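Here the complex is missing a single protein chain, while all its other protein chains stay put.
Order as written gives the chain letters A and B; numbering starts at 1 within each chain.
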Amino acid sequence: MTDTHDTEADVVLGEEDAPVADEVQGPEEERRQLHDVWVSGTEERFPFSKATDEGAQEFLPRDEDPALLIQEGIVVDDDYVEAPAVVEEERQIINMGPQHPSTHGVLRLQLELEGETIRRVKPIIGYLHTGMEKTAETLNYAQGSTNVTRMDYLAPFHNELAYSLAVEQLLGIDVPPRADAIRVLMTELNRVSSHLLWAATMGMDIGALSMMIYGWREREVCLDFFEKTTGLRMNHNYIRPGGVAADLPDGWEADIANLISLVNEGVDEYEELLNENPIFLDRTMGVGVILPEECKQYGVTGPIARASGLDWDLRKQTPYCGIDQYEFTVPTGLHGDVHDRYEVRIEEIRQSLGIVLQVVDSMPLGDYRTPDPKVTPPPRKRIDESMEALIHHFKLFTEGIMVPPGTAYQSVEGPRGEVGCYLVSKGGARPWRMHWRAPSFAAVQALPAMMTDSLVADVVAALASTDPVLGDVDR
Amino acid sequence: MAGVSSQPGFLMTTMEKGANWARTNSMWPASFGLACCAIEMMGTGAAHNDLARFGMEVFRASPRQADLMIVAGRVSQKMAPVLRQVYDQMAEPKWVLSMGACASSGGMFNNYALVQGVDEVVPVDMYVPGCPPGPQSLMHGILSLQEKIMDGEIRRSTGVL
Partner (left out) sequence: MTDIERDLDDAAPDAETTDRRLPDHPTIAALLEPIGAATFEVKKNASSDAIYHTMAVPVSEWVGFASSAKDAGFDLFIDLAAVDHYTHAPRFEVALNLVSMTENLRIIVTTRVPYDDPTVPSVTGVFAGANFYEREAYDLFGIDFPGHPDLTRILMPDDWEGYPLRKDYDIGAVPVEFKAGSADL
């Protein structure tokens, strides 16, 4: 699949006389030699220099690139503006990433610039590919949460919830109302903490460096509550098929009340800092626009689609976990630019805190996981009293939860869009196939539509507003 | 100032101690945040757990200006050459701290996609376990590394594994 870029040789000698690789050093070999790395302090070249070949994944010359249209961002909306009499040599290709302070993870963007204007964008991903979908086939259904929680590592509860709901769909069980309410509580708090981190990193990328500190300050309050409830600050493995792993700790209502007031005050501060700041407004208004039709074609959901005007939120359209009993509004924008995404997310933080307050007021009593013995291990003291309890405990911890054959897809509204789990089971304790519908995968694919014909500085703003999490993109 | 001498004199050891003190107290990390551990690393640099009090709040984007590479997250097969290239671009003296289970040993992902431990790619001076290690664990790792440098246990690294 590699292309030989010996166009120079072609021009000089003609295609029939194109020399073989070891006679003339074509641009590709030259590029590889430049990338050879020297071991510090010696004359040795480290063997990693030719470790990977990304020939076909990188930019090809314009007249040879079959995917030119999608890189120019005009496949859906043909609004490409070509400057008259463009001179080919004036365009240069800049590589951004994978190690870069502003790419929100290991995303690599190849940009073709004409002066300061972007003409083509190609995102190259795969630098964080962890083989999680393959790992999922080796873990049983109780262990599956530990795997999926690390995909979108800023919204671990949503990943766990999508997985647990897909498994419960296959099992055909329902969880008790308290478990549903706890799930809503944790996922909405996770939405708040994820948006706070987004505000922090986006502020930093736009130039408001103090946003980084403020956003993290509020996020620490949320993480403290998560640690108290689940035991971990991140990657909790708390929402499992059948319910949740443990009940809420004592004094949680007071903790939540404190959290809500602190975060609300914090968000007030961010709005005071940013909303009328002329630099912020200049850098975000009219930048990184994506149209509703492009959102639908590329599969972009979540705050990006809502900022473009599409009123689509799975919590309202296909309510799950009893979230329809709480009152909340879903903010939408008009222009689809970075500023609208900022407004949508800030409003979503406030709405999520409103939901959390309602959950506190109406938390039902009862079990935090389903009493079905085929899914939930029995309480420890029952094992001494009952033979069935002992057998169930044994079966669950040696074999695992047995799930009947079938296919299921269930998705939840994560902070980045629709997070979905497509689960194929052929019976047994392990999934046959788990495919993850990652919202950031579609968002990264839509980056050319947002960035082409804008300036280099707008690339950073648009990327920050997309809020991609590369763990989700690459899995 | 580098090198081991079998009979260190008073002047050389004092100057070496002084150099070590200077190096540990303003170690600038190169930002190499990859996955979930990067979030905890950012949290360690934030206000609640402040890395600035150890002289480390400046996360240099350019490896040429950095001393410490904190490999925070899982290193995939595609990322390994990039990691090595960034490490080689750092100037001497440099140290590597492997943060988290995935960087230290591949973590829970013992599969085709990940490098099972970054010590297969770069020489590591300190391993911090956890998934992800909380800010306090990371700080303990950084402070232990600083202690090791102060005591002279880690000499000039040659970059050879």
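Simple rule for what comes next: contacts are C-beta pairs under 8 Å (C-beta built on N, C-alpha and C of every residue); 3 or more make two chains touch, one makes a residue touch a chain.
Quantities reported herein were computed from a predicted structural model and do not represent experimental measurements.
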Out of A:210, A:261 or A:317, the sole contact with the unshown chain comes from A:317
Of the candidates A:175, A:291 or A:429, the residue in contact with the absent chain is A:175
Residue list for subunit B contacting the dropped chain reads 77-78, 106, 110-113, 116
For subunit A, residues touching the missing partner are 1-2, 51-57, 65-67, 69-70, 75-76, 125-126, 129, 131, 133-135, 138, 165-166, 168-169, 173-175, 180, 296-301, 310, 312, 317-322, 405-411, 418, 420, 422, 424, 426, 432-433, 435, 437, 441-442, 444-446, 474-475
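Operating definition for what follows: only the chains that are shown with their structure count from here on.
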In the complex, subunit A touches subunit B at residues 35, 37-42, 46, 48-49, 51-52, 98-101, 105-106, 126-132, 134-135, 146-147, 150, 153-154, 197, 212-213, 216-217, 219-220, 223, 233-235, 470-471, 474
Residue positions on subunit B within touch of subunit A in the complex are 31-36, 38-40, 42-43, 46-48, 59, 61, 63, 73-74, 76-82, 84-86, 88, 92, 108-109, 111-114, 121, 131-132, 134, 157-160
